[in-house]
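Note that this complex is displayed minus one protein chain, with the remaining chains in position.
Right after this comes chain A.
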Amino acid sequence: TKCVHLPPEVTATSRHYVDRLFDPDPQKVLQGVIDMKNAVIGNNKQKANLIVLGAVPRLLYLLQQGSSSSELRAECAVVLGSLAMGTENNIKSLVDCHIIPALLQGRLSLSACLRCLRTVFISPVTPVQLLYTDPTVIPHLMSLLSRSQRTQEYITQIFSHCCKTPEHQTVLFNHGAIQNIAPLLISPSYKVRMQALKCFSVLAYENTQVSMTLVNVLVDEELLSQVFVRMMQRDQPIDMQLTAAKCLTYMCRAGAIRTDDSCIVLKTLPCLVRMCSKERLLEERVEGAETLAYLMEPDVELQRIASVTDHLVAMLADYFKYPSSVSAITDIKRLDHDLKHAHELRQAAFKLYASLGSNDEDIRKKITETENMMDRIVSGLSESSVKVRLAAVRCLHSLSRSVQQLRTSFHDHAVWKPLMKLLQNAPDEVLVMASSTLCNLLLEFSPSKEPILESGVIELLCSLTQSDSPALRVNGIWALMNMAFQADQKVKGEIVRALGTEQLFRLLSDPDSNVLMKTLGLLRNLLSTRPHIDQVMSSHGKQIMQAVTLILEGEHSIEVKEQTLCILANIADGNTAKELIMTNDDILQKIKYYMAHSNVKLQLAATFCISNLIWNEEDGSQERQDKLRELGFVDILHKLTQASDPNLCDRAKTAMQQYLA
């Protein structure tokens, strides 16, 4: 596999270095390794040559060989470390030569070994899993933590780079990572403190077990959270402030610290807002904004505080000004830097706006009033970067929860257009957000509803209901439900036709209860106003009645059953549709059963249904009243007039009056 053609003279010198590693005289081997060390420093070509010529296995052999002097082993480790500092290909070759187990099995106390190991592990080409394959490795590394500041720095750096999944977190946690690393937070070495802090941030991320343990840890008689607070002090290096803020954020999100704790409200949140300021580096601003968005996502009070802290909302507007017009002219390097971060900045700002505006109407108003905000979202929706599109649509979704914004800015900027475009072809995660936003835009009071309808959205939504993703199915059917609300006959007919009864009934047996609820909601909206009820029931009555029966018989939540009974009540309001119930004894028995149910909501819905059936002014009401009396409904109604729930009581009384009139 190592078939690379090298110029003969290069091969000759490099070959000489490798040959000397095989000298029988150990002293000459040592000198050879030292010379090799000096030859490879900073010379990527030489590194590649030596690797191709097979220096690595020999160096590893010498490193592991018991007869090698400690000096030789140290020099070997240094050369290997140097080789690892080269290109990604170098790292790949080293990993292929099994350098990791070799370094791990060897006497790891050599800090050169750890240094090399660190360099290999933090490379993106090294699979992190290699740290976990041999179960003895992590305990061994833990035991080396007390050796020196160097070993502490390297080992914690390896841990923080290789902790990528909840499983990794658990493995490290179970090997006492917290107790072993906590004391390093007050190490005299800044590098050690920083790496230890980074370890805690990756360990605590979305990990309740770790976070809950962390809050009770004492470092030199001080609570860990207080240590983190000290690290966030404004005169500390920015990297340290930011990472400490991440630790506290993750602990808070994992439920280990309350969101109203002063260390969150007065320290972490303001620290993260500071990270978003113009004075910070672009990378820091991205991380700051993302962490802040994550911190306050579930808490409206934190959102309110952040929205008034240091003009955050206006500060974020600056995130969209990269690359700035100035940088393009003056400085190519800066332009390159700006371009590289421009997407990241935009998506971070959108995320933070989304988080800020997710609950509070005033904040949403403030966001939409920020300079060119809606235009920025609109252009963000059609950016090439998926990350930006996703964040932009999240932001739009957050703002779309506002009735006022739906009526004003959303309509003014025709956000539905790019949104519809986005829905045509996008990854699932974008689709989920986009369709969810569309649901809100299809609300009855939204002025965008009309143009969206005209753009032929129904087919698209119907196709969403066939998705494998429950979230997309919910959103599809939800949007259809909203669309059908108080819609005219034409739209309803189109929905039924496009969706097809088969799909409709498939959705009624969907394993996801949200899908089921929204489908029932759609049915209920379709079955409103008498002519529509009769029309729908005349064409699909049989299937609908079947589905209703099935649901009422099945194991479903109270909400589902209530919704189903409401559909029955709507059917009972139709002129011709009524007969579908009256002629179905099975259904009538079920209604009777629910009138006597222990849950008031179900009783109410069932009573409503009966009330519609016996309503006086309609044709054939007498017959229906008689039939229902025979079936014993009057007795039940009579009983319900004594019900403790006033609504139910009223409803029963109104129904009883139909008999009296």
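The rule is simple: a contact is a pair of C-beta atoms (placed from the backbone, for glycine too) under 8 Å apart; a residue touches a chain by one contact, two chains touch by 3 or more; residues count from 1.
In this section, contacts and distances are computed from a predicted model.
Novice: The hidden chain: which UniProt name fits, "RAN binding protein 10", "Small ribosomal subunit protein uS2m", "Protein MAK16 homolog" or "DNA-directed RNA polymerase III subunit RPC9"?
Specialist: Answer from the record: the omitted chain is "RAN binding protein 10".
Novice: Quick one: say which of A:Pro101, A:Pro270 or A:Gly493 touches the chain that got left out.
Specialist: That would be A:Pro270, which touches the missing chain.
Novice: Which residue from A:Lys28, A:Lys164 or A:His311 sits in contact with the chain not drawn here?
Specialist: A:His311
Novice: What does the interface between chain A and the hidden chain look like in terms of residue numbers?
Specialist: On the side of chain A, residues 233-235, 265-267, 270, 305, 308-312, 315 touch the unshown chain.
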